[in-house]
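Incomplete set of chains, arranged as in the complex.
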């Protein structure tokens, strides 16, 4: 398992590995928002927490198709499935690697991009907290989507379609925390819900993903 | 360690391709699968390796004993030869890759990224992976594709060494590997007829 | 025809839209069903011809 | 080794499960479909004509109440169709009856159309009532999300070549999706307070719509239910025939 994590991280850092691309995408979407909705700063401040969450979610989503597809194409998944490592563990490790290479950088970059969108001052703290709690759920749910669509050539977009509705609860509670935080309201309830979702998903989702992957390998 | 297959029926795409396959494979033995293109060798190997369920029949002694090498090699083109082998060694709970490097003369290529190897060099690396798994039964699907004559001999040596250590091998191939004492199983006669649908997912609809 | 008052547009268009959607669904269903039936019959006939 | 064991005949299921056999299912559906079609057409016609022509206007909503005869039945069926798919998926996962998987596949497009009708009639109703086509009311939003779940489910069926693989994967998706659909419902409720009507068909008479609207509505709902059943039964038959065609062609290719 440590070997798998190390390998996935190494691969992400190599040429074409996609480390930092999620980040770049996040950055660019954030930059394009003022270009498309116009530059009024009070408007931007109102939509900033929500759009930052949306941008992070999209960035996360887009890097998902690397999660399994590459290993599928070159036969690594077949070989992993015949190895002593249980698939559930392999998938959890892969989700973890995805979070480290995508979710974590997004969390760290979010405050900087918040400045670009005139995020009100108290919002920064809550934005980071909510992303830190929420992005692991995004990675884990995403690995389920990736496992479902791994047999489909260039399933990337199909995967988006399947995964996005599954992201809805996480997005709602996450954005709610950030939004309430930005205007100084109480954030405890959505924060607890967010944490609950993340924990539940981490505990249960790998089994569903492994089941889907086994079917696909068949 | 021994593999016993009884009255196996395997399917691909919901259609049975081979039925009534039975054989035993004991330590030190090698069995060559032969048969024309599309006769179902790959399907049989995948079933034995546990990647797909058989339609009917028993497979005994396969669980956690099999190192499978498919048409594709499972190599990462962005990792070096060394890193690729080390990864698979660790997955199978082992450390030493030098023997494998040695056996397939990859010494000079250790630092090269797998993506820059030629077709035959890649294949050699894929075969070296078998040595680091430590699994007793090798299942190989056309292992010598794009290997030159020297490399085929290298491969035969590796198989013989594996057998001498009490391993076994099941190899699907169209060419002669130079393994003299090998038994041969021609899958041609076991081709499933359209009636052999017991358990196939299409059966319910016929 | 009942007098629908100022909401005639809304009521009529919702009935029209729903009926169109429903009849499209039924039409497509029947079309696909017929096609599948024909295809199956063709294949079964061929199988019988052979023996 | 030449001990040939006698091939164990799979136990033929009897009773209810025997209809999980595609051939028996086709025979059964062939027998009851005509009745079902007629019943559904009659109920729909009676309910809708009664509702459209022979009910008074509501004192607040004017003639727009007439939309209720389409809106409520289709909304109910949209949810129930998903529920039926969930049950069918579970049966497939546990007992692996092909008919069950194909019934789930057949129900999905019917479910989407029902969802669409509920959305469209709701939107048209919203214009006079709330002054807007669309509002991000929790019930409306969760319906939109349900619509997306349907789309994803259908797209997954379409994308996968092997029917059994597709059945397995869509079943898993249906299970996981159902959990998340419920979660979304709660999330959406938390996120926004609604404009939408509460449940008006509850047994609690206080909230209930008046009887003049109630009875035609019940007939219309019965019509939608029957139409749904007829469509799903018929479409399941179509799916079975397609599967059988495929199986026969595959067998022929091997002759």
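First chain written, first letter: the chains are A, B, C and D, and each begins at residue 1.
By our rule, contacts are C-beta pairs under 8 Å (C-beta built on N, C-alpha and C of every residue); 3 or more make two chains touch, one makes a residue touch a chain.
Quantities reported herein were computed from a predicted structural model and do not represent experimental measurements.
Colleague: How does the whole complex break down by chain label?
Modeller: Per the file, total copies of each protein chain kind: A x2, B x2, C x1, D x1.
Rule of thumb we're sticking to: only the chains that are shown with their structure count from here on.
Colleague: Can you tell me which chain lies farthest from subunit D, using the average of the Cα atoms as each chain's centre?
Modeller: Centroid comparison gives B as the farthest chain from subunit D.
Colleague: Using the average of all C-alpha atoms in each chain as its centre, how far is it in Å between subunit B and subunit C?
Modeller: A distance of 52 Å separates the two centres.
Colleague: Where the centres are mean C-alpha positions, what is the separation of subunit A from subunit C, in Å?
Modeller: Here the centre of subunit C sits 41 Å away from the centre of subunit A.
Colleague: Counting only Cα atoms for the centres, state how far subunit B is from subunit D in Å.
Modeller: Computed value for the inter-centroid distance: 47 Å.
Colleague: Where in subunit D do residues touch at least two different other chains?
Modeller: 244, 248, 252, 255
Colleague: Sort out for me which residues of subunit B touch subunit A in the complex.
Modeller: 49-53, 64, 66-68, 70-79, 83, 86-88, 90-93, 129, 133
Colleague: Once bound in the complex, which stretches of subunit D touch subunit B?
Modeller: Touching subunit B from subunit D are residues 1, 5, 7, 21-22, 98, 162-164, 240, 243-244, 246-248, 250-252, 254-255.
Colleague: Under the touch definition given earlier, write down the residues of subunit B that touch subunit D in their complex.
Modeller: Subunit B residues touching subunit D: 7, 13-15, 22, 192-194, 197-198, 201-202, 204-206.
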